[in-house]
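The chains shown are only part of the set, and none of them has been moved.
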């Protein structure tokens, strides 16, 4: 699968430098692709961001995709292209390992309950357990050790990675991807304090996930107390995210790793919550809103607003506040100086520097 | 299972409005229950909180439980009741899906080690693995794919959801619920730096969990270095919570999702830690204390105190501080104004505005 630099240039529609040692350049062999800092002998890398120029100069890559107007001296053999990032995607496609071939069928060790409906071309891997009444749509893949509860419904072409768990009655649309270790449909966290004991409030609802949602590894999405916890179409959820009961996530939302959303809150379409954000219960985050990393959202956020901090406030305000906080020691000094001056002025005017005496 | 509005009114001890079109009202069919915003055609909802009035007016619910003195015009058919929230619980019980019937017994695919003691009426699901010497109390349920280590002891009527993991020698009381993906008894995180390498400190203790504890999905509770990591009776732990080695959690404590508690810390009875709170090691949180969401607790908290922030401080102080932080830009302006005034006054008095010259 390795190719010469010349072949690589053709592949990406680029140009190899005319330079001394030309021949060596063009016939050098490339066997893999890597980032500037990871690349080693036989690797091609790419220069997509000016801030990596120093790194590129010391990179051990054999070859580098650079912009047409690139002028620097580098050790790697440059291939000049219009857009190094786009060109590198083509390189990656060339060097990507062949995807695993999944042969449809039910592994003999899988346990399939009564009245389970399996669509055509499903693949059920070893030690998967599918409980009674579940429906698995056409072309869906159920990984090894996955648990699918009774009456769960999966649409077509879903991919459930090994050791994920989907509990009873939850509903997933088409092309939903659930990564390993994730739990969908655990009980919502609802208790009532009765005579000094937390009594469980039954959680009888479900989780409903629309088409084209992807959920990372070891996330937890709780079933509703009643009705549905809902994840809208096209939303992408990263690893270790917590979504509580009766939450509604809109369409095409981005929830980065370790986000936590409390019960009954709503997140609008195209909103983005950065890593480790927390959201209290019963509020609404508007569409296209953005919450900065680690933000703690304690009240509703209007559409398209960018908030940050704990408690979260508009980004602009957060930055002003933060800038002032940084300068606070200076402000303290200025106040001290003023106090000295005013005391001096007061003394000159024969006054005791005590405003309250007034 | 669907019923008429009239039947629903009888079920909740309420009253349907006398109004034109009365007949249509009372015979309309209700097939499900949902929140105001989720409810659609054929659903009943409830109006339990004044702040949802606007939502109620645009709700697509067919029927709504409202308080006796409710006067607003709504599209849904109102049923008047003394307490809509309480009435709705009855509705939920009516529409709740029948709980899964668990037939006691050991699935032939479960692997049961030597000298395992299974109480009467236990249910061991497919591909569960129970290692030698474990004890499973009467009526306990071990879900599919669950791993129970050697010499683990479970009391009566525990419920361990699919793909949970309980490691060797840990002890669980009666009626303990462990949700999917949770790991109980992983090694505590203890290393000692010796000649530039982190050398593992053996973690030979256990986790002991008392009666009526419930633990959410994908949580992690580490075994003690020696002795026990202990979770007190009636405590409820949400998803993705981290409890380190030798921690002691009291009775009836609430730990909300993504909380993390470091080694050897203690949490008193009835304390509440809101979502994403972090607690350093070797401190004590008093009984009935409350830590606000995302709080970072770096020193012990007295009983009944409410703390917030990072580092956490009493709620009152946090609010004052935060209010001042919000007004900091204004304060900076005031200081600037003072500086101008003082300079002017000094000039009038023929003074150089330099206090240090004094």
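Order of writing sets the chain letters: A and B. Residues in each chain are counted from 1.
Here is the rule we go by: contacts are C-beta pairs under 8 Å (C-beta built on N, C-alpha and C of every residue); 3 or more make two chains touch, one makes a residue touch a chain.
Just so it is clear, the model here is predicted, and its values are computed rather than measured.
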item	value
Number of identical chains forming the whole complex, with 2 shown	3
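Note that only the chains that are shown with their structure count from here on.
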item	value
Inter-chain centre distance, chain A versus chain B - centres from mean C-alpha coordinates, in Å	23
Chain B-facing residues of chain A, complex	111, 127, 129, 145, 147, 149-150, 163, 165, 167-169, 181-183, 186-187, 189, 191, 196-198, 200, 202, 204, 218-220, 222, 225-228, 230, 240, 242, 244, 246, 248, 258, 260, 262, 264, 266, 276, 278, 280, 294, 296, 298, 310-311, 313, 317, 320-321, 324-325, 327-328, 331, 334-335, 337-338, 340-342, 344-345, 348-349
Residues of chain B defined as touching chain A within the complex	33-35, 37-39, 92, 95-97, 100, 109, 125-127, 143-145, 161-163, 179-181, 212, 214, 216-218, 234, 236, 238-240, 252, 254, 256-258, 275-276, 293-294, 309-310, 322, 325-326, 328-329, 331-332, 335, 338-339, 342, 345-346, 349, 351, 353, 355-356, 358
